[in-house]
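A single protein chain has been omitted from the complex, and every remaining protein chain is retained in its original position.
The block that comes next holds subunit A.
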Amino acid sequence: MEVDKGKGEAEETRKVAEADRDTVTLKSSDGKLFEVSKEAAARLSTVLAGMIAGGSIDDNGTDLKQIGSEALENVVDYCNKHANSIPSAALISSSISFNTAPFKEPEEWERKFVDRLSHDALFDLVEAANFLGMERLLDVTCHKISEMMKGKSPDQIREVFNIKNDYTKEELEEIRQELAWAFYDD
């Protein structure tokens, strides 16, 4: 049956939800199973919405081979928390593209959600959010990582993020002289 995209997906989702369970089971790369609200998964992840609408959800656990159990647990946790918070119009509108959407500050619970994560867990979660097409979670996690750079010198940023400096001493000195204004308060 041909249906309008978008509207059709939502209808399809509702039909499935009514006929079937209201959760979906996701399986991490290391074989752990997680249950997540079908409504929240479809609303927050374009990839899961597509799988639900397309009927490619496996009742015994849909394989997500790219996502480890710790990251998937956080994804599921985020979806469930989101399902319990009042969604604002901007978050459920699928017409806003990630690249052009105006920046919206993380809400208090979202801030707390990412604040408790270790660096590794945070970076894993960014990748998982990207893989699953979770626009808002990507926004919140990227915002958190950018905040971790605030007020830091290039040296300190490298240290925090474990990045190798591939500039030569001369190259760095040249740029620092050219843009001396940016380093006055170092």
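Methods note: a contact is a pair of C-beta atoms (placed from the backbone, for glycine too) under 8 Å apart; a residue touches a chain by one contact, two chains touch by 3 or more; residues count from 1.
Rule of thumb we're sticking to: contacts and distances are computed from a predicted model.
Undergrad: Can you pick, from "DDB1- and CUL4-associated factor 13", "U three protein 7", "Protein CBG14412" or "F-box domain-containing protein", the UniProt name of the chain not shown?
TA: "F-box domain-containing protein"
Undergrad: For the chain that's not shown, point to the residue among A:56, A:84, A:146 or A:177 touching it.
TA: For the chain that is not drawn, the touching residue is A:146.
Undergrad: Since one chain isn't shown, list which residues of subunit A touch it in the complete complex.
TA: Here the touching residues of subunit A are 29-31, 68, 98-100, 102-103, 119-120, 123-124, 126-127, 130, 138, 142-143, 145-147, 149-154, 157-158, 161-167, 172, 175-176, 179, 181-185.
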